[in-house]
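Every protein chain but one is kept in place in this view of the complex.
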Amino acid sequence: MNRRRAGRILTAVLIAALAVPLMYGMVQLPAPGHADAPAHTNVSAGYIERGAELGGSENLVTGVLLNFRALDTFGEVLVIFTAWLAVAAVAGTASNAERDPVPPSPVVDYVIRLLGPFIAIFALFVIVNGHVLPGGGFQGGVLLGAMLILLSLVMDAETVARAVSARSWIWLRATGVLVFAMVAVMGLPLAGYLFGLPDEPGLRQVLTVALELGIGIGGGAVLAGLFFAIAGADRS
Amino acid sequence: MIDAAHALLVCFLVIAGAAFFFIGTLGLLRFPDFYTRIHAVTKCDALGAGLVLLGLAIWRGPDGEGVRILALIALLLISSPTAGHALARAAFRTGLKPWTRNDGERDGEIPGDASERD
Amino acid sequence: MTGSVTAKYREMRVNATDLFDLVLLALLLTCAIGIARLKDLAACAILFSAYSFILCLVWAHRGAPDVAMTEAAVGAGITTVLFLVVISRVGRREK
Partner (left out) sequence: MNEWSLIPLFWGTLIFLLINAFACLWRGLAGPTLPDRILAANVIGTKTMVVLVLLGLAREQGIWLDVALVYGLLSFTVTLVAGRLLETGRLKGAWKQ
């Protein structure tokens, strides 16, 4: 009991001792958004000036993600695909194997079937406009995944299996990785280095949108696949 | 003159929406059990958000942003009641007992507390 | 004399932006500490989605709509759904 109390006091003292220098540092930071802050005077000025031209997209974030740091983004796409592979290896890929005892509410059923196409259209809008507006592949992909999860709440497994076979699901989930790898290799002849985008603006735009679409469809299918794999796993 | 009327209308709509939000919050905090709370909250939220967004859409006029706000209103008016319905149905099916007048007379006990099925 | 007093008063008056920041931070802190003290994992997951919604407001306010959208989509939406479905498999109680 006494040792526990001493440990608590020690923790509090340590946290306080850590907090003092951190607060001291916080006070000396420049105000957020201040023009003279080091973050805004050194490298980011160059990005803001020439990023839209070099990166090939109006939205600088997308340009940085898909061009300057393409290898990093490729790693992210690989990570979520690997996550699905791991979950599927542990939990199996059977989706909604047992029928739920409670039928879904007819209201929810109707509304989800009504909203589904609109969610899909909005997701495509977010994906395709990723180089102009906020958003892009991942965000639109999450919307697609949310739509698939919502549909899986009201549809039975047989209908889904008839629409998309298990083999096509795997290919859909690999779309992101495959498209990204293809564009990366295409950089070799077109731009001279891996992950390079060509200089010609039209072709570059097409490749950017293709990348976003690949990430979006692959990401959505992977997220929905995670949900199906965990929800449909045997409870043993 | 039209501008003043326009501004007054937007003002009225936004303040009315905020008032509905406040009533919904009061209901969420003060009502005795889940069903009465969801009754207060879903109505007041849909109405409050709808009125505020309608005021903003009128303020923007029919440009791209106004149309997006209208889409948001449509989404809200469809999704908010559906979510409330699904939640209330789920609670009822899992055996959450509604509050009755007798429950209030036992002092110091929150009615929803004892009724969650194990 | 009076002019300087009113100028000082204007300086002291809390800016709407600052007030907004303060309320947001108070909300975030309350939410985080409350989640840390809860023992019911499903409730933690649900409140974590509320936390993400508030955090998304912070990102938007700081001028990063891309991050805000990611936070709303991934942090508040998909992560909560995955948490909930995992909790439905492994049990709700914190060990």
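All chains are identified by letter, namely A, B and C, in their written order; residue positions are counted from 1 within each chain.
Please note the rule applied: a contact is a pair of C-beta atoms (placed from the backbone, for glycine too) under 8 Å apart; a residue touches a chain by one contact, two chains touch by 3 or more.
Nothing here was measured: the structure is a model prediction, and the numbers come from that model.
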Partners of the unshown chain among those that are drawn: A, B, C
Touch with the omitted chain, as defined above, among A:A19, A:L71 or A:V102: A:V102
Positions on subunit B where the hidden chain makes contact: 3-4, 6-7, 10-11, 14-15, 17-18, 21-22, 24-25, 28-29, 34, 37-38, 41, 45, 48-49, 52-53, 56, 59-60, 64-65, 68-69, 71-72, 75-76, 79-80, 82-83, 86-87, 89-91, 93-94, 96, 110, 112-113, 115-118
Touching residues on subunit A - with respect to the absent chain: 100-102, 104, 108, 112, 119, 122, 126, 133-135, 139, 142-143, 146, 149-150, 153
Sites on subunit C contacted by the missing partner chain, in the whole complex: 16, 19-20, 23-24, 26-27, 30-31, 34, 38-40, 42-43, 46-47, 49-50, 53-54, 56-57, 60-61, 65, 68-69, 72-73, 76-78, 80-81, 84-85, 87-89, 91-93
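In this text, only the chains that are shown with their structure count from here on.
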Topology of the chain contact graph, where touching chains are joined (line, ring, star, complete, other): line
Euclidean distance of C-alpha centroids - subunit A vs subunit B, Å: 31
Separation of subunit A from subunit C, taking each centre as the mean of its C-alpha atoms, in whole Å: 21
Residues of subunit A engaged with two or more neighbouring chains: none
Residues on subunit A engaged by subunit C in the complex (per definition of touch): 32-33, 59, 61-62, 126, 134-136, 138-139, 142-143, 145-146, 149, 223, 226-227, 230-231, 233, 235
Subunit A partner contacts - residues on subunit C that touch it in the complex: 62-63, 65-66, 68-70, 73-74, 77-78, 81-82, 85-86, 88-89
Subunit B contact footprint on subunit A (complex, rising order): 102, 105, 107-108, 111, 114-115
